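One protein chain omitted, others in place.
Per-chain residue numbering starts at 1, and chain names A, B and C are given in the order in which the chains are listed.
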Amino acid sequence: MYYFTSDYTEGCTPEILEALAATNFEQTGGYGIDPYCETAALLIKKECGRSDIDVHFMTGGTQTNLTIICAALRPFHGVYGTVQSHINTHEAGAIERTGHKVIDLPTSDGKITAAMIRQQHELYLGDPSREHLVQPKMVYISQPTEIGSLYHKEELEALYAVCRHYGLYLFIDGARLGYGLTAPDNDLTLADITNNCDVFCIGGTKCGALFGEAAVIINPALKDDFRTIMKQGGAVLAKGRLLGLQFETLFTDGLYYKICRHGVELALQIKAAVQERGLGFVTDSTTNQQFIIFPQAMYDELSKQFALAPWEYMDDGRIAARICTSWATDPTQVDRLCNMIRQL
Amino acid sequence: MYYFTSDYTEGCTPEILEALAATNFEQTGGYGIDPYCETAALLIKKECGRSDIDVHFMTGGTQTNLTIICAALRPFHGVYGTVQSHINTHEAGAIERTGHKVIDLPTSDGKITAAMIRQQHELYLGDPSREHLVQPKMVYISQPTEIGSLYHKEELEALYAVCRHYGLYLFIDGARLGYGLTAPDNDLTLADITNNCDVFCIGGTKCGALFGEAAVIINPALKDDFRTIMKQGGAVLAKGRLLGLQFETLFTDGLYYKICRHGVELALQIKAAVQERGLGFVTDSTTNQQFIIFPQAMYDELSKQFALAPWEYMDDGRIAARICTSWATDPTQVDRLCNMIRQL
Amino acid sequence: MYYFTSDYTEGCTPEILEALAATNFEQTGGYGIDPYCETAALLIKKECGRSDIDVHFMTGGTQTNLTIICAALRPFHGVYGTVQSHINTHEAGAIERTGHKVIDLPTSDGKITAAMIRQQHELYLGDPSREHLVQPKMVYISQPTEIGSLYHKEELEALYAVCRHYGLYLFIDGARLGYGLTAPDNDLTLADITNNCDVFCIGGTKCGALFGEAAVIINPALKDDFRTIMKQGGAVLAKGRLLGLQFETLFTDGLYYKICRHGVELALQIKAAVQERGLGFVTDSTTNQQFIIFPQAMYDELSKQFALAPWEYMDDGRIAARICTSWATDPTQVDRLCNMIRQL
Partner (left out) sequence: MYYFTSDYTEGCTPEILEALAATNFEQTGGYGIDPYCETAALLIKKECGRSDIDVHFMTGGTQTNLTIICAALRPFHGVYGTVQSHINTHEAGAIERTGHKVIDLPTSDGKITAAMIRQQHELYLGDPSREHLVQPKMVYISQPTEIGSLYHKEELEALYAVCRHYGLYLFIDGARLGYGLTAPDNDLTLADITNNCDVFCIGGTKCGALFGEAAVIINPALKDDFRTIMKQGGAVLAKGRLLGLQFETLFTDGLYYKICRHGVELALQIKAAVQERGLGFVTDSTTNQQFIIFPQAMYDELSKQFALAPWEYMDDGRIAARICTSWATDPTQVDRLCNMIRQL
């Protein structure tokens, strides 16, 4: 059985294991105050084209999301997200536990547009009982989105312009950012992202690291005391250098891009096979997640050899499933899967 | 410069790096549902002598403390801890962020006694305005304590009896448990601890792992939905197997005890040198942390070659410092330190 | 200008002012431990037909809602409510500040049906990643609803049966309960309500009191330490007797029903005039709130003499407005309003 269920089924890119072994008995300071975190932050700042930004490392995605949101908002603030957004669905109420409402917006392609925010926020501003409403203060988006779609440069610039207009923070969750940056139709660099949001994160866990997310804070209003709020939430790793070392490795010699591109290319091979076979998709994706609509019999047959993630049971008996590739995916297995898809 | 500042200055015991390398490309389920976590939990249950307990793995100490306390308490509950307890001092208000008051008790040796709880809790119960007070519901202790002292079996049994009498949960923070279990005067096994508290944790981060704490839940009232509360706090590692693998390694063939004993033995060599030299201690410790009171000049001289952690500046000009050994401490450096102490 | 904008524009039913004056210099205990609260609780228990229930008095609706929800739920629990539910819209995120997600359900008539809960909750139970979801634990409904509609006995019984089946608490917000109990088509007594939910509240503020809500707790699991959680949230009035005295007055000789019926009857006079005139409604209401769809010109004309509450601006240029009557509404003004509606 080969797993296409997620992009965190394996360990890490071997360069990281090598770096861990090579530095194991070095003594460093704790809690992220060490040379590896310092170097990793510098590499990321360089890649983002800005030296006036803060970089912090945390171990996981939910932790990173809740820490950033908790740090940015006052108690009565809420955050706009899509109905399917990770913070609205799969974080067990993490944002609510920090006291904040996720104001959910319907969307078909997983994205929030500038127009959606404009319409929704004008309703808020025009409500005479505004003092009795949750006050929206942040827009949360994922790049790529939870269903594999991508924001393009024009969309992001328009969205951020609206956010700035209304005084809303824009937070981009980049848990799978590597698979977005290396998608064939991507037109956003890390520098573009940096210049078009207030805070974002660069995912390591799903992009070749054992674990780890880098939070990048651009807006000075969000920088103060961020480490204390991390600590308060249990989000400071004692041996913080483990995070620094991993991001240093990933951002040296373009490794992050190289290994993520591998995942994207294999996903697009699967996409091509699905298209050849004439099957449909939940949404169009050029990244490492493909949401494919299978006839039940075909899904069952594939499932004998490959683990897929069921996504939705359609009324007509078909089944939508997520197929996830990653930096670790074995091309031979992708070939086998594609052949089965073409032949079933 | 050699660091005696903490027990998390190095990486991990080499067996863990080997296990990581050996399993790196295996595919497993995420979020701690994998064979390594299962095996690690079984090994710990066996060591604790009980199969009816739950074991969960988290990445750090503050995270573990806040998750356990948040899971156990209702909003108006408070937790008794010493004034110096980690949750009262060095977690940036993590417990308060979950909504709970740390009710601090003064102590000179870092320990909470049965008598202290009896006296304090009777005051609470006898207060006619009890409904307006924080309701104490848990006692938090550390083994070893934050200042290196140890609870012995008789003390723990008496304390737990009082807790049961009053319906208080007893939570033992074992961030440095390995250095307690291998102290020469220790008379508590993991099974004894299991039978004398409601929940405790076994520290990995300071005891040979890269990171990781094992939460052991004994009281059935604390078991339900624990994984959901972990997830909600960002305390579920996506590649949870990294935690399972580390604890499996530590609890195979007594490795945990073996490497921690190393740390304790070196600490006791330092203690002996300090005693020979006629210096005093903040408190008597038989574990890996020694709190030593140095004349300023001697402290300054030692600091040229060794990093120590200043603990308290005494009124008489002397300085109390913490010296910390660990599984990773180099005996040669301990020899050098001891020689300097004896000769200065 | 006469106000039909809400049911809290005036002070209180005169019997309450008399009772306040008559008892002003009596000395009583504080915080709701006094003979008036005791008597009021007894009167309410009698009206509910149960002596094994707890009654607590608070000053306002949001306060009552957040206190009940905070007391009932563990941190990862969520509460089902309609999209328009008061807790989801007009409490500024009060429920989220206590850490809980409002899981919003779409509805056209303001009501949650047994079928809706069954469908939604089965989705939750069938989700393989359930541990990563907010755990629904309570259903919140309002009687009458936020848009004036009423639950009937059969509906409530079916809903509560489903709640019991799934282990969900049912909480009925009765901020306007008096106007529901005296609606012509109402078939629920206070005893019926008591037997078909876990907790509910009886509104005083909108039903003749200066202020005050009575929380009635039926489910024993929700009773413990309720007063402490009230105190912790600032919801215990120092001179609690003011609340007891008001509810004693309202529940003596059927005053609560008598004055609320007054409000309902006047609302139905307005409804009849609207129907005669051939105008439509947002939803059918037999209670004190009527949501009427006016042509813009007619709305403007009425607004010269009466304050109405705009509810929604329709795409076709018409305007939906809320007209609210109460225990205090002047019948002469209702006559004038009805005449204008008929003649414009």
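Everything that follows uses one rule, which is that a residue touches a chain if its C-beta (ideal position, glycine included) is under 8 Å from a C-beta of that chain, and two chains touch if they have at least 3 such contacts.
All figures in this text were calculated on a predicted structure; none of them were measured in a lab.
Across C:Q232, C:Q290 or C:T325, the single residue that touches the chain missing here is C:Q232.
Screening B:G78, B:G110, B:G180 or B:G234 for touch with the missing chain picks out B:G78. For the options C:A94, C:I202 or C:I217, the residue in contact with the chain missing from this view is C:A94. Checked against the full complex, the candidates A:T194, A:Q232, A:S285 or A:T329 give a single residue touching the omitted chain, namely A:Q232. Residues of subunit C that touch the chain left out of the display are 2-3, 6, 8-12, 14, 17, 20-21, 23-30, 59-67, 91-94, 97, 205-206, 210-211, 228-229, 231-239, 242, 328.
Residues of subunit B that touch the chain left out of view are 75-76, 78, 89-93, 96-97, 99-102, 104, 129, 131-135, 310.
Interface residues of subunit A facing the missing partner chain: 31, 70-71, 74-76, 98-99, 131-132, 135, 225, 227-229, 231-232.
We take it that only the chains that are shown with their structure count from here on.
Among the chains present, the centre nearest to the common Cα mean is that of A. Residues of subunit A found to touch two or more other chains are 91-93, 97.
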